[in-house]
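In what follows, a structure is listed as structure tokens, so that the remarks can point back to it.
A single protein chain has been omitted from the complex, and every remaining protein chain is retained in its original position.
Chains here go by letter, A, B and C, matching the order in which they are written, and residues are numbered from 1 within each.
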């Protein structure tokens, strides 16, 4: 765990303590489990997004995909009577294929990620709405799928299975990103795609894989979301979820320029965002302020991080300068004022 | 007008002809005027966005700002009884100040534009909702402001004043971007910020100005939107408008990497998007497909543009090769297969 | 489908995509079947926003639509926009009225009355009083405000209190989490009210997950299948249903008649209230059968 992640963890803990003091019910196992469930759902999205962001890309169609894939899943299982054991892998494959198409457009046809996935955002939302003719896809009253429901919305010793899934996915994806050759390649591509290609890395294939991973994880999350709400109005389901995922990744230290960030950070970012939403409800803050609280905390977090780094760099410079000052026979002149960064 | 813009214009005309053939009511003056009105509203947003995109930045808070500034304007004029002649410049100044804050955070505190304006998106939406306690800001029945209404929602010889405003703004902003020193600096900064700094350009100040321009134009558009709907539910008003603005700019040839694009393109992009929306409604296409049509057309437009350039480059090479082939005594060997862009 | 120039077109414009309007769609279809010389369509705006709905209506007018029945997103302040439409076509309102416009008539329910009916349900289910939490999609929307107002008014003088209403912006995930959080934050809650059509099923599911079904009184709105199931099961006290099918069916016929010059169906005050109904455990089966019949299934 790097220093940045520790700072974020500290923030999460401090906020938690403050909330717990104001309303001790914050610490009730049931509340923690409820929040853990949503952390699981959104965390999976954030990890997917993180894989794309590390390459210097972005995936804006996440929210629409959550709607489209969710609608399809519910429709397959609840209406078309497809066995869920078939529908589940089908949706995952669909997510991966969509990711692959994005990756293909970006790497082979050289389109910008922002543009491709913005079009995706619009197209998938439209497709989802068209599929149900603007109706809702949902389970009928009493329609039950005990195994599926246990897997997706159940709890194990009180711990939501979605959270357990997130933990497993995080560990695997952490190893892949931080310990495997593939992960190193992704960092290299994010930093300097051309130099990576000149080192014999198949950059196109790697970037495409990142989008496939994102599509796959998004599909999984879409299924979880569908089983959590059990009903999907395609016009609004999942709206802005891409922003939550991006915000979590950015809070967790990912740079949208690519090549920077850690999986732990993305997960902690999600934890913080969900903690904030929980807090708004628990402390009875008007729901209208929900967004503002989220935006404010992200901004402050990023600012502190930025200033912290600037101050540290500054301090290192000053101490380094002082050391040599002592060495070099100095004429006792005043230092020339810093003059960088003029606006 | 560059070639890219001409292609876009052609597309707009062709689509227009097809729609007019299917439903001649498309050409009714009232329909053209209605569409022109919306082109005016969204076009102003797109030009603002274009100024930010040219620097390699992005402004995601546009939609939320349209809501917040709209709410404030309506509240000032309709509820607080502030003379509109005062409220109008006040709102414009507010927009500029918010733009300046974004620019300051980006240039002085070195935060990423995406992050700053994402936080803005969340915060301003929350602020707008909080301001009205999630209620609606609107004019009461019979409340009339003839001058203001003429200026903002009136028509001159059937031409909406908002459209006239867009024409004037486009011309001014075109001159500034394409003919002035400031515009040239923005292009330079968008391509290579560091090198621009080495050339003695006060890059910080320039970028900040771009955000101020964007804030100002967004504020103007916010007032127009408010006077168009005459009612603002802060929870949903203006949602996704930033995406429309970005999409229009991208369609018009702006690169999100900065340093590329023309004002004419951004305006034409807006025209195409509004034409598409009009078409969906006029041809009786299910509204659920509205987004999908928009996304599909942007994607196809960008793809054609991309492929067109690739094919042209290809053809140039081949013809050059053929010319000399005739000259050079050739051994008739098989050409080596194409080898770019491996995935 | 493009609009044939020979047949006059009537459009039913809703305030946002939601299953609630599926019944209205069925009503439009039934009216269409009875009146083949008209084109009748139900239109969803892409978003529940004034600008987008206004644009949709303007385009419909351009396309030559003769009559529009609209559930305005924000009728109170949409006056001018609605007047503009009303001056070019026959304009009717539904779902929530805009009395100060030049609309011909309103056909729909009274949201204040619906709120009062919700209070009735609560009073009957909790004679000894209780503490209620409400849930709704758009806190700022007129229909939400009126229902909340109506309910509060109906609860005046009782020991039942509506302590807070949480909004979710029609995000289902938040809708459900809001219920979960409410259970944690206020353990003394004895009742929950779902003001929008989807809020009641989200309450139902969150309670089921928490094992609290039956322990908390649920007051519902509308006729989502889950809601009706819960009512039948006895875990939902009762639900206040509106009749969008009737709004659409009667509304379309009324508009057609009006365009032909027959104004006899329009009352002097322009209000055609189709009452909301409380559906309790005993009425559910009949209501569901009726719904099915209306949908023509």
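Brief remarks on what is shown
Throughout what follows, contacts are C-beta pairs under 8 Å (C-beta built on N, C-alpha and C of every residue); 3 or more make two chains touch, one makes a residue touch a chain.
We take it that contacts and distances are computed from a predicted model.
From the set "Multicomponent Na+:H+ antiporter subunit B", "ABC transporter domain-containing protein", "Formate C-acetyltransferase" or "Ribose transport system ATP-binding protein", the protein name that UniProt assigns to the chain left out of the figure is "Ribose transport system ATP-binding protein". Among B:131, B:145 or B:182, the one in contact with the hidden chain is B:182.
Within the complete assembly, A:195 is the residue of A:6, A:140, A:195 or A:300 that touches the hidden chain.
Those residues of chain B that touch the chain absent from the view are 175-176, 179-182, 184-185, 187-188, 190-192, 194-202, 259-260, 317-318, 320-321, 323-325, 327-328, 330-331, 333-340, 342. Residues 175, 179-185, 187-188, 191-192, 194-202, 259, 313, 316-317, 320-321, 324-325, 328-331, 333, 335-340, 342 of chain A touch the missing chain (whole complex, contact as defined above).
Simple rule for what comes next: only the chains that are shown with their structure count from here on.
Taken together, the touching pairs cover every possible pairing of the chains.
Rounded to whole angstrom units, the spacing between the C-alpha centres of chain B and chain C is 36.
Shown for chain C are the residues that touch two or more other chains, namely 17, 44, 46-47, 139, 167, 169. In chain A, 129, 134, 235, 287-288 are the positions where the chain touches two or more neighbouring chains simultaneously. Interface residues of chain B facing chain C in the complex, by the touch rule stated above, are 22-23, 25-26, 28, 30-31, 34, 38, 129, 132, 134-142, 225, 228-240, 277-278, 281-284, 286-288, 290-291. Those residues of chain C that touch chain B in the shared complex are 1-3, 17, 41, 43-51, 54-56, 58-64, 73-74, 76-81, 100, 138-142, 145, 167, 169.
For chain C in complex with chain A, the touching residues are 16-19, 21-22, 44, 46-47, 139, 164, 166-178, 180-185, 187, 198, 201-202, 205, 209-210, 225-226, 228-230.
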